[in-house]
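Below is the structure I would like to discuss, written out as structure tokens.
With one protein chain withheld, the remaining protein chains of the complex are depicted in position.
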Amino acid sequence: MKIRIFSSKINILLLTGLITLGSTSQAQEPVRIAFMDPLSGTFASIGNSGLKLLQFAADYLYNSKGGILGGRMIEIVPLDNKQSPTETQLQFRRAISDDLRIIFQGNSSAVANTLSTTISRHNRRNPDQEVLQINYSAVDPILTGDNCSFWHFRFDAHVIMKLNVLTDYIAENENIKSMYIIGQDYSFGHVVSETSIELLNEKRPDIEIVGNEFHPIGQVKDFTPYVTKIVSSGADAVITGNFGADMVSLARAIIDAGLDIPIYTFYAAYDGITATLGEDGKNRIRLVHNETSNPIPTEERKDFIRAFKEKNPNYDVTQPRITNALQMVVNAMEITQSTNPYDIAIALEDMRFVTMSGEEIWMRGSDHQAFQDLHVSVHTDEGVEFDADNSGYGLYSEYKVSAEDTIDETSCNMRRPRR
Amino acid sequence: MGLIKKLSVWIGYLVALLVAPLFFDSILAISILNQMTIAIIFALSYNMLLGQGGMLSFGHAVYFGLGGFLAVHALILIEHETVFFSITFIPAIGGIIGLLAAVFIGSFSTRKAGTVFAMISLGIGELVASSSLIFSDFFGGEAGISGDRTFGPLFFGFDFAQNIEIYYLSAVWVFIATIFMYLFTQTPAGRMANAVRENPERAEFIGYSARKVRFISFCASGLFAGIAGGLFALNYEFITEENLNAITSGRVLLMAYIGGLGYFIGPIIGAVILTLMNSLLSNYSELWMLYLGIMFLLTVMFLPKGFAGFIMMHQTAWVKGSLKQLAVPYLITGIPALLFSTACVAIIEMSASEEEVFHYLGMELNPHSIFTWVIAIIIVVASFYATRRSLLQLANAWESANEIPDSKDSES
Partner (left out) sequence: MLEVFIFATLNGLVTGLLLFMLASGLTLIFSMMGVLNFAHASFYMLGAYFAFSISQYIGFWAGLIFAPLIVGVLGALVERYGLRRVHKSGHVAELVFTFGLAFLIEEIIQFVWGRDTKNYQYPDLLDFPLFTLFGQEFSAYRGFMIAISIGIFICLYRVLTKSRIGIIIQAAITHPNTVANLGHNVPLVFMGVFGVGTALAGLAGVIAGPVLTTFPGMAAVLGSIVFVIVVIGGLGSLAGAFIASLLIGLLQSYAIASDVGMADFLNLIGVSFERSHPLNDLWTLTLPQVAPILPYLLLVLVLVFRPTGLLGKREE
């Protein structure tokens, strides 16, 4: 009982201790950037690997070379939103409280949507406290479509762009005559399903869609019953937008049933997934993604990955687009010599930037969507110089679509702040 | 005299609510205060079920969430000018929806108390949460739905664009809701709820239908949960599925329990503590949920009546005026206990840390050196031993402080 009484005091002590540590002042005020993603709870592994990468990129690319804007260091401030829209709101208010005006956020489109709405509203009501959202991973098309915002920039390709590439790749495979689509019963799963059917009908009308299944997100114990349906449908391939444990369990159930068909995915690598699939998943699992996989085209990117692995041996460079986003934001700061969100946003619009991997990114001004080469990679251990989960297995690029071929029309009708 | 005393408590509560933002005026603090107002109503409404009615619910978020969803829909209607009224009444809409949902569900779930009721609430909670994801037109899927509170007629010139304005609105709602919930405990229905909790058969003997009494408590509880949901909608201007699923239901149970079920003020204390922990601790340690879990288990094990119960334990000593006798014994036990917890936290944090140098309470520790570990473990063992040893003197001091010297004095 006595222990209980005092532990709350410890927390306060702990807090004050940390606060004093955090406030040790530097010669020049650092440029502070918030990183808002799940850092505790079920989805924490993806958030933590992103945070490690962003922190490392800031140190490796800028802080170790004397900083930016004439000697200012970049400080990354982690904010844990637990991948919950409600927590995101709270953390957003914390960010404003701490005068953090640039927020990197990526995981879950639901959170990105909430954040984008909140930021637009906040910026409209508080013109002196504007905030910028740098979305490095949320792929819901609506973010740069109907719900686009001047304060939101996306550095990943959205689902429809990715599916365009994936269906191009599938269309080239003459052996595929029938397709089974299975996904989590939520907006991303539905977009994947609807778009795949539409695109496949257009590109390969002969491919029959033999199944279109939704299952509740994160509630399925055993995917074998679903696999039974896939088998009996006689499908030649599967498309799924599943992520996390739902992805692993589905792939494992397919493999365990002895079903030897390709599985086309978005999120079937890293965070233990690659290691778990291992040999069984070899040459079966394919992913569509932006930024490169093996073989890494440039020495610059290779050095970066090696240095990252040296510092964080248990993490991988899971989302290389984070570095692109950081580099472009810093570039915008250098151009305008400002850290004001409005100036950065204006500079980012229609910026063209060559990444460490030697690919050019174009940030379209009309909807703030980035365009970059897209790849389809296979899960394998052959030719994999940089593996995932230290398992020997990793991604090997099989197919590439250049940036200009991924450009689509946008329904964005952006409301710009008056200046 | 009793009336004045009671009134002064209420006035103090109102003043505390109104003055709080003057002392804690950062954007973050206002947001935490806003959260607290919502949590207080929600936890108090939960206490009407569990603390007063003896009904353990695992699905209380259903009424909170449904109230919130309808409230956001009402905001959207106001924005589209389909209806025209001030947004200050939005929580009432949430309350009505919470009440309607409770009337419907309570009509069959309150037939039995105990495990049957608990399991029905669990089942209903899962059903509603899952359905909300399936019916995405109304519930907006996992992204939820969002509205804007600045539309509709102005309320005495306020458009409620700023969080501080919403705070004052919430404070008024919280105050009114708290008064009504307190008054409910004084009504015959509220009193009978206690009786039915303790002994349903006897309650039936004296002519009350246990089921009807439970049903009334259940509906009242749904009403206030809905009001809390409506306040949530106003404060955040959106609502998602997570606000009616098992996580939210679990959280309100934690709040009410940690605060102390048997006391009216308990859930308020629990709401304040948990909101603070949730919003402050999570930014200093990735492992905050681990600490929360440990704290919760220790509370259940050692403070079965929660924090309010712990405070009330000192009532006798307070009345007797012997409270200060306890100060030194508390310190004697407290210091090693504090040391023990600090060292334990250090060990946990060190084993999770991957950094070369680990900052802790202004010290720089090296988690890779055996030396650091040995020291930490010695402190843990020694302080644990010291705490154990000091418990006896605390128990003795406790006894003497609560000793009733003369049976005449014990009246007050």
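Per-chain residue numbering starts at 1, and chain names A and B are given in the order in which the chains are listed.
Simple rule for what comes next: a contact is a pair of C-beta atoms (placed from the backbone, for glycine too) under 8 Å apart; a residue touches a chain by one contact, two chains touch by 3 or more.
Predicted, not measured: the structure shown is a model, and the values here were computed from it.
Colleague: Could you tell me which of B:Leu14, B:Ile76, B:Leu276 or B:Leu290 touches the chain that is not displayed?
Modeller: B:Leu290
Colleague: Which one touches the absent chain: A:Leu61, A:Ala171 or A:Ala245?
Modeller: Going through A:Leu61, A:Ala171 or A:Ala245 one by one, A:Ala245 is the residue touching the chain not shown.
Colleague: Where the complex has a chain not shown, which of B:Ile124, B:Ala308 or B:Ile332 is the residue touching it?
Modeller: In the full complex, the listed residue that touches the missing chain is B:Ile124.
Colleague: Could you pull out which residues of chain B are in touch with the chain that's been left out?
Modeller: With respect to the unshown chain, the touching residues of chain B are 50, 54, 56, 108-109, 111-112, 114-116, 118-120, 122-124, 126-127, 130-131, 134-138, 246, 250, 253-254, 257, 261, 287, 289-290, 292-294, 296-297, 300-301, 304, 348, 352.
Colleague: Determine and list the chain A residues touching the chain excluded from the picture.
Modeller: Answer for chain A: residues 42, 44-45, 185, 213-216, 218-222, 224-226, 228-229, 231-232, 244-245, 248-249, 252-253, 256-259, 271-273, 275-276, 278, 389, 391 touch the chain left out.
The rule we apply is simple: only the chains that are shown with their structure count from here on.
Colleague: Just how far, in Å, is the C-alpha centre of chain B from the one of chain A?
Modeller: 35
Colleague: Mind pulling up the chain A residues that touch chain B in the complex?
Modeller: 1-11, 13-15, 17-18, 20-21, 39-41, 44, 48, 79-80, 82, 84-86, 89-90, 93-94, 96-98, 108-110, 113-114, 117-118, 121, 125, 185-187, 216-217, 219, 312, 314
Colleague: Touching chain A in the complex: which residues of chain B?
Modeller: Residue positions touching the partner: 26-31, 35, 130, 133-134, 136, 141-144, 146, 148, 150, 161-163, 236-238, 240, 242-243, 273, 277, 279-289, 291, 295, 298-299, 302-303, 310, 330, 333-334, 337-338, 340-342, 345, 354, 359-362, 387, 391, 394.
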